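All remarks here apply to the structure that follows.
A single protein chain has been omitted from the complex, and every remaining protein chain is retained in its original position.
So that you can tell them apart, the chains are marked A and B in the order they are listed, and the count of residues begins at 1 in each.
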Amino acid sequence: MAQDRIDPPPSSALRRRLLQGMAALPAASLAPGLISRAARAAPATAAVNSTGLAVTDDAVTVGILHSITGTMAISETGSVEAEKLAISQINAEGGVLGRKINFIQEDGASDWPTFAEKAKKLLVKDKCAAVFGCWTSASRKAVLPVFEQYNGMLYYPTFYEGLEQSKNVIYTGQEATQQIIAGLDWVTKEKGAKTFYLLGSDYIWPRTSNKIARKHIENHMKGTRVVGEDYFPLGHTQFNSVINKMKLVKPDVIYAIIVGGSNVAFYKQLKAAGVDLSKQTLMTISVTEDEILGIGGENIAGAYACMKYFQSLQNPNNAKFVPAFKAMWGEKSVIGDVTQAAYLGPFLWKLTAEKAQSFDIDKIAAASPGVEFKGAPEGYVRIHPNHHLWSKTRVGRARTDGQYDVIYETADLMEPNPFPVGYQ
Amino acid sequence: MTESTFSRKDLIGVLTFAALILVVLPMALDPFRLNLVGKYLTYGFVALGLVLSWGDAGILSLGQGIFFGLGGYCMAMFLKLEASTPAATKIQSTPGIPDFMDWNQLTALPWFWRPFHSLAFTIAAVPLVPALLAFVIGLAMFKRRVGGTYFAIITQAIAAILTILIIGQQGYTGGVNGITDLRTLLGWDIRTDHAKLVLYFISGGLLIACLVAAQTVRRSKLGRILLAMREREDRVRFSGYDVANFKIFVFCVAAALAGIGGAMFTLQVGFMSPSFVGIVPSIELVIFAAVGGRSSLLGALYGTLLVNWAKTTFSEDLPQLWLLAMGAMFIAVVVLFPNGLAGLVQDRLAPLLARLRPQRPELQQVAPAAVDASNQGVAR
Partner (left out) sequence: MFMGYSLGDLGSILAMQGFAGLVLFSVFVLMALGLAIIFGQMGVINMAHGEFMILGAYVTFLCSRLFAAYLPGAFAVYFFLAIILAFCASGLLGMAVEWALIRHLYKRPLDTLLATWGLSLILQQVYRSIFGAREVGVELPGWMMGSTHLTSQIEIPINGLIVMALTTLITLAVYLLIFRAGWGRQVRAVTQNRAMASAVGIDTERVDRLTYGLGCGIAGVAGSAFTMIGSTSPTAGQLYIVDTFLVVVFGGAQSLIGTIASAFTISQARSTMEFFLSGSMAQVLVLLSVVGILMLRPQGLFVLKIRR
């Protein structure tokens, strides 16, 4: 079996590990901590659950709602893995309010109505105390009315375009300004960049992000300008024309927000066209370590990415998180920005529940602002009253092995600002 | 239509279906499941249209999602305008227009959105806009005798193009997110359980009305001409009928039915997005009808309900297996029992009824090879 001899885990090895991981969940939760602590610290069920959520004396049920089939499965797999890891770790430490976390996983199947349907099931039938899930804006938009109507709590991990704020959602990823502004300031200062070429896939996140980037370049920085802006349909695979256009215009910075399978095509064709990323500055906010797996490190080495987390980040929390993730999901797995943000969800919810001393959605929503998570792999995060996170912005440079070197981070936490004035 | 065209057997079938939809299911299911069934029923409209156009007239459209989506978008536009009152959208730079337009720097409502302030216009547009597009497509294709596989992939290409258009023009259409956050219909909150129940019964009632209408068409002379066209198109043409006109008509009817389904879908689910317009949903809609039986209206409806019920059930437990099962079902239905569940039922009942009435399946088998050869081509 040649296939098994070559090392890629993709095949059955991954699945085996997945199964092991799942098997490990209940095992981990039975760790000694639970028995001793649960008996001591668990407050009465009636006190922590006044609205009929799925909470018993020793367990609380949450939902995981991502696509594990369909086109989005590529992106959402990491989030599912991170959420399961976080839940198993919380359980190993005694759970939430003395209760073990059980999770129900549903498949959104990359289909927005399915997301809405499954979200409703998780809230109405399963009475989940919290749901960790969604990835694309479209799926979030589809479930948002469900969460608002049935009063659920969604922890949404992806960096996204902003322009939204809800009592029923905690956004653990960055909204657009958090990801864009510090990076543009850095590249202008460090690289002396004057001209920018904006690229994007044609949907709301790249368009909104580029709008913010353009406003910042034109109105908030000095002497900088946008020399081109182009959008491509999702799934577009031919970039030679725009690459030629950029060769003519010769921008100081290519600012690329291309997603999905298009990403791979773009970077491969860029390299083949002789654009050397060690000389041509390229900055992206859409390529995490996950995407590089498909692109190939050798095709994107030298590009700069602006994120809040990189796997190579040096700090004590991350030094524990990365090995734990690999122990559960395999030595070959990589951790991107969104995966880390998904990992934050269960912990933030746990901390909030403990602060509120309740699982009630209203109390969780009210207690969320100000909750801080000091164990975050990205360092430290705090929930803002607008339900987004305070977090730092970092710039990394892609290496050939598919990892990033972190070369810059903001001194302070960036304030989340989903409705940025002056950028509309 | 006279008594003889609408047989007693048809009547019993319709009544049984009506009893199931309007009495049994609402009593047996909780509101959550019933709402799901309500969603499936909206696909039933498309299935009815497919039986007429594909099962009877032999026109396979792989673009029914286009019409379903158009109907749904018409309804969604009306609901979105109602939700976007100046008061509700006062934080926008241009209050009074839908939020996604504001995000895309539109400062005024586009002209084609304006008529959708009127419910009467919307209700008229739901079947008419899809039918109009179907008319244009049908006119271009059928007048030039394009049909068969070639027609199928052209409809598919149009579905793909429309998806790209909708996603690309997000200032006007809401882009890939679609039109979301729909709340009220003339002030009536469509998100409550009670409203969902009412909408379920409206969907069910409308579906049964459409079923009866479709049944009537099939039993009429028109229905027989459609069948004849499927079997020997040239003979119908030589008999003096303008085949293209009949095809265009039935294609438009199928499109209008799909549009009604789409509008009911929007009302029940609360949003509309381009993911219903593309290739994948269009083909899924076809398979719903195929599983039930492409030449039986009731069969297609039961098939739609059954496949969707299976999809929901299995995808809750075994999402990976579901895709395999779905693929296998496609193949099995096509290769093993092309007449679907209805065909199976009929084959079981066939021995009993054999002496009472002539069998349709035999009629198909008799069709000589010449017909099959002509099915392959562009020019028929």
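FYI, contacts are C-beta pairs under 8 Å (C-beta built on N, C-alpha and C of every residue); 3 or more make two chains touch, one makes a residue touch a chain.
These numbers come from a predicted model, not from an experiment.
Trainee: Among B:Leu106, B:Leu119, B:Ile202 or B:Met329, which residue is in touch with the absent chain?
Mentor: The missing chain is touched by B:Met329.
Trainee: If the hidden chain were put back, which of A:Ala42, A:Ala59 or A:Ile74 would touch it?
Mentor: Spelled out, the listed residue whose C-beta touches the missing chain is A:Ile74.
Trainee: Which of these, B:Ala152, B:Ala254 or B:Leu267, touches the one chain of the complex that we don't see?
Mentor: Reading the full complex, the residue touching the unseen chain is B:Ala152.
Trainee: Pick out which of A:Asp290, A:Glu378 or A:Glu409 touches the chain that's been left out of the picture.
Mentor: Going through A:Asp290, A:Glu378 or A:Glu409 one by one, A:Asp290 is the residue touching the chain not shown.
Trainee: Please give every residue of chain A in contact with the chain that is not shown.
Mentor: 2-3, 5-12, 14-15, 68-71, 73-74, 77, 202, 229-233, 235-245, 247-249, 261, 263-265, 268-269, 271-274, 290-299
Trainee: Applying the definition given at the start, please give the residues of chain B touching the unseen chain.
Mentor: That gives, for chain B, the contact residues 54, 58, 60, 62, 136-137, 140-141, 144, 146, 148-150, 152-154, 156-158, 160-161, 164-165, 168-169, 279, 283, 286-287, 290, 320, 323-324, 326-331, 333-335, 338, 369, 372-380.
One rule holds for everything that comes next: only the chains that are shown with their structure count from here on.
Trainee: Taking each chain's centre as the mean position of its Cα atoms, how many Å separate chain A from chain B?
Mentor: So the centroids are 37 Å from each other.
Trainee: Where on chain A is chain B touching in the complex?
Mentor: Residue positions touching the partner: 68-69, 106-107, 109, 111-114, 116-118, 120-121, 124-125, 136-138, 141-142, 144-145, 149, 163, 202-204, 207-208, 231, 233-234, 419, 424.
Trainee: Mind listing the chain B positions that touch chain A in their complex?
Mentor: Spelled out, the residues of chain B in touch with chain A are 32, 35-36, 39, 91, 93, 99-100, 103-104, 164, 167-168, 170, 175-178, 180-181, 191, 269-271, 273, 275-276, 312, 315-316, 319-320, 322-323.
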